[in-house]
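What you see is part of a larger complex, with each chain still in position.
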Amino acid sequence: MKKTVLLIEDDPLILMDVEAALIDEGFEIITAENGTLAIEAFEADASRIDAVVTDIRLGTGPSGWDIGHRVREAVPSMPLVYMTGDSSHEWEAHGVPFSVMVSKPFVHAQIITALATLMNNPDQT
Amino acid sequence: MKKTVLLIEDDPLILMDVEAALIDEGFEIITAENGTLAIEAFEADASRIDAVVTDIRLGTGPSGWDIGHRVREAVPSMPLVYMTGDSSHEWEAHGVPFSVMVSKPFVHAQIITALATLMNNPDQT
C-alpha cells in the first residue's frame, strides 16, 4: 500500500543516510550496493517498484547511467533520480529524459522533492 | 496568517491522515466529506481558501472533477490537487489546467510538494 523506491549506492554511509530519510517520509525501500544487484532486484519485481534513486559510479558492473537505460526500457515512465559527486556534467549526455540529477552533497529535501515531483508527473520533469 | 487548504475526502481514515500531515506542515485545514459540503464550505468563505485538495469519487453529489470546475470559475488561479485510487486516467479529460493528480497510495510528500509548487507558481504547473 506504499510507494516503493529502489535505492542504489555503493557507499554504505550514504546508503543508510538516504534510506533512513526516505523511510521517514513513508517510502518502502529496496536497496542495492552495486549495479548487478540493482538490475537483479529490479527484474525480480519490477511491478512493485515505483521509482529508482541511483548513484552513478558503482564500481564494476553497470553504472547508474546503465541502470537508467535498463529500467526505462522496461518501464518508460519510471521516475528516476541520479545522485552523484563528480559525474553531474555527464547527465546531458547519459541521463534519460524526465530524470533529475542531484549533486552531492545534497540535503534530503532535494531527493524527496525530486521523487515527489516525478511521481506526480510521471511523463514530465 | 497561515495558508488554508480545503480538503475533501469521503474516506474518514484518509481524511484524518492527510489532515494531520498538512497540519504538521503548518497549514490550516477546512474539511468536507462530500461534494455538497465542499461547495458550501468554499462558497461560505472563498477568499480565505488558498488551495483545494480533493478526492474524485465522493458518493452522491458533486465529484472532485465538478469541484475543480466550480472553484476555478470563482478563482481562476486556485491551486488544485486531485487524489484518486482509480480515476487518474480521467485527469486529461476532466482535470483543469495547472492542477496536479496524485495517485493513491501516495506518501504525504507528494501532496505537500504539489501544494507548495502550485502555491509558488499560481498560474503554472
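Residue numbering begins at 1 within each chain, and the chains themselves are lettered A and B in the order written.
We take it that a residue touches a chain if its C-beta (ideal position, glycine included) is under 8 Å from a C-beta of that chain, and two chains touch if they have at least 3 such contacts.
Remember, it's a predicted structure, so these values are computed and weren't measured experimentally.
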item: With 2 chains placed, the number the full structure-file assembly comprises; value: 6
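Keep this in mind: only the chains that are shown with their structure count from here on.
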item: Fitted rotation between chain A and its twin chain B in degrees, CA, nearest 5; value: 120
item: Complex contacts: residues of chain A adjacent to chain B; value: 1-3, 25-27, 112-113, 115-117, 119-121, 124
item: Residue ranges of chain B touching chain A (in the complex, touch as defined); value: 100-102, 105-110, 112-114, 117, 125
